[in-house]
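The structure follows.
This view holds just a subset of the chains, kept in their places.
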Amino acid sequence: MNGAQDLGGTMGHGPVNPELDEPVFHGDWERQVFALTLAMGFFGQWNIDEGRFARESLPPAQYLSSSYYQIWFAALCKLLVANGFATDEELASGKQIMAPRSLPRKPLTAGEIPLILAKGGPADRTEPGPAKFKVGDKIHTRNINPHTHTRLARYLRDRTGEIVMVHGAHVFPDSSAQGLGDDPQWLYTVRFSARVLWGDDRNPNDHVHADLWEPYLVAA
Amino acid sequence: MSKDHDHSELSETALRVKALESLLIEKGYVDPAALDELVDTYETKVGPRNGARVVAKAWSDPEYRKWLISDATAAIASLGFAGRQGEHMVAVENTPNVHNMVVCTLCSCYPWPVLGLPPVWYKSAPYRSRAVIDPRGVLAEFGVKIDEDTEVRVWDSTAEIRYLVIPMRPTGSEDMKEDELAALVTRDSMIGTGMALKPGAVGR
């Protein structure tokens, strides 16, 4: 979706302002949001793409005026309610009103965390067929504007680029975020000239690379 | 909005988060010890010192450097860094002709096993919006000046591939050992918004 998350090339947000000696978390509430998001995600009731969509579908005014963990918190609340873990009333009161929902597995324990984190969640899958493109091929990105999740950012649409890496087939987020399954698709890294993306006044030496799935691309 | 306003918003958030945590514990969904372990992992165990060891080894060991560039996931895993948000690693190397810089315009993708959790600025609108359209302007704000003739390569992490920048080995470091070299490798140098430190300097 063309939501507030699609920030590439937008303007007016101000300077970057890196923080000196920044701590990993700013206060306990950030620790709690981070840990709760990971711990609840571990039940597997939503995948990473559904999690991203929960964040990017927040109203743009809210998304842009929230800190990042505020965005995570708002999205976690949405996901908990949508998946029957809690009700809006419970979130407002902090008190249990409904019985807990049945759990697909036991809650995460401290002991299993190192192994689970080390395993991660690889996104590569069996290839659905031969790759359409190879390194060096010129491609053109499609102009799509779905209301659903996509990783083809606005600034990368309808642009000509060149394949520079082929990564095998990966979970296709446009399907996965809608609960339509992994739908594995070939994933490529595509190289775009800054001039193609932003106009002729850009430095001709500069390039942007993005990881794009085959359904985003047509031969140029 | 005023500073006070921001503060009251934040304390309101903190209260709501606390209520959520209590609720999820009360409902038996989460174990407080597991939450502590998750926080502790990323607060004390996983961070940019991991990535610095990867870079220092690549600087010191030509075979490892080759492996890192051809199969970063395996080369990094060989040092014990793997897993969540680092399942598919790619290492990109700075040279006198190429400067690499990593961003995630759409969210906050970042190679956790080698760099830990991303700093606020990396996840914020100013960096995410500008890194792809005005990388040199952003670099200038970080005090990094790149020659007009040098290519700036921005990597927008739009999939589950995670990028690690191998900064240039600083001059004057020729005789240093791997452990000493690692101390020169800053977090920002591995994102591409900084350079490795010169021997004798300190930085973030």
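For clarity, chains are labelled A and B in written order, and residue numbers in each chain start from 1.
In the analysis below, a contact is a pair of C-beta atoms (placed from the backbone, for glycine too) under 8 Å apart; a residue touches a chain by one contact, two chains touch by 3 or more.
It should be emphasised that the depicted structure is a prediction, and the values quoted were computed from it without experimental measurement.
> Given that each chain type is shown once, what formula states how many of each the whole complex contains?
A x2, B x2
One rule holds in what follows: only the chains that are shown with their structure count from here on.
> Take the average of all CA coordinates in chain A, do the same for chain B, and state the distance between these two points in whole angstrom.
The computed centroid separation for chain A versus chain B comes out at 17 Å.
> Spell out the residues on chain B that touch chain A in their complex, using ranges where they run on.
1, 10, 13-14, 16-24, 26-31, 33-39, 41-43, 47, 82-88, 90, 105-108, 116-117, 119-121, 123-133, 135-136, 138, 141-142, 148-161, 188, 193, 204
> Please name which positions on chain A make contact with chain B in the complex.
Those in contact with chain B are residues 5-11, 13-22, 24-29, 31-36, 38-40, 43, 48, 52, 55-56, 64-65, 67-68, 70, 73, 76-77, 80, 85-86, 90-91, 93-96, 100, 103, 107-110, 113-114, 116-124, 151-153, 155-156, 165, 167, 170-171, 173, 187, 189, 197-198, 203, 205-213.
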